[in-house]
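For this depiction, one protein chain was excluded, whereas all remaining protein chains were kept in their positions.
Right, chain A next:
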Amino acid sequence: MDRFAWTNGLLEMNETLVIQQRGVKLYDGDDKAKLDVGVVLLTTHRLIWRDHKNHECCIALSLSQIIYFEEQAAGIGKSAKIVIHLYPVTANKEPGPYQQSKFPYIKLSFKEHGQIEFFRRLTEEMTQKRWETPVPQTISTATGSQTGKTRAVGIVGIERKIEQKRKETEQNISEAFEDLSQLMVKAKEMVELSRSIANKIKDKHGDITEDETIRFKSYLLSMGIANPVTRETHGSGTNYHMQLAKQLGDMLLAPLELLSPEDLVNACKMFESMQLPLRLRVFDSGVMVVQLQSHSEEEMIASALDNVTDKGSLTSEEFAKLLGLSVLLSKERLLLAEKMGHLCRDDSVEGLRFYPNLF
């Protein structure tokens, strides 16, 4: 118990309270300490104990003084305890309740329980050793500052926090951009391909190979674009390829850089004010889509209901195929129609299927 020093109980600049527990009695080794029952507080830096009645009776020791600690189970008539083994007293120790002690350990007796959580948190703090974060330089205050006290001062502390935050943000951004750089590689390939096809058409240099066509289509599919330009709608070969190349070219050749998702969303938000016949729509799930202005909610739901009724029942995949939409989008529509009470679901081992709501 001679490791403890009197304290005013105020937390230091970087010190935070982790957990506190009332109903704790201190033991000097195996002997009950000559203190009453009180509250024990664990911070990132210290172990503080305060008398439950007299708040001025407050003592603390640094976590760095702890060698190790262990649990002592409760017994009959005995509360559960945590035994904390401490390093010897340092020469410049502040005065405390005990001048000396023959025991190198203290005990915390949890008369009102809470030892499990306290033990857990103490373990965390002793593992993380947050008190070891370098302390910013102290500026000596006008009155009563003593050597050895680590009072971190305002401005420097704030600056340090800002620097920390900046480093974290930088880390997050660079991680996020790893994915984008992959995408850029892929996009480059697509741009090359569309350029080559566009040139071939222009120079009338032979046929566009089957392979190139397949690659085209797979790129479009992976981007989730419904492919309205099909052979069927646009007749034979050259015309089809021209349309296809044009569409892809419009999408990719200008602008050549990639657009950040944020920029894209912000641009979409401007549709209405720019009087474009497009709208950005946000579903309950957070999914955002760009759709034609004419697609009012009622129309979408009505059409979903029509399709489902027509076929008896539909899964998201079947609906997607029917309308030429992505599965994600078609599922959102079906769910919306269900939410409005027009459809109901059949969830079985065969999958999720939607029916008209006949209930």
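The definition used in the following text is that contacts are C-beta pairs under 8 Å (C-beta built on N, C-alpha and C of every residue); 3 or more make two chains touch, one makes a residue touch a chain; residues count from 1.
The rule is short, and it goes like this: contacts and distances are computed from a predicted model.
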UniProt protein name of the chain not shown, from "Transport inhibitor response 1-like protein", "proteasome endopeptidase complex", "1-aminocyclopropane-1-carboxylate synthase" or "Vacuolar protein-sorting-associated protein 25": "Vacuolar protein-sorting-associated protein 25"
Options A:Lys129, A:Lys188 or A:Lys339, residue touching the unrepresented chain: A:Lys339
Among A:Ala73, A:Ala91, A:Ile155 or A:Leu358, residue touching the chain not depicted: A:Leu358
For chain A, the residues touching the chain missing from this view: 313, 338-339, 341, 344-348, 353, 355, 357-359
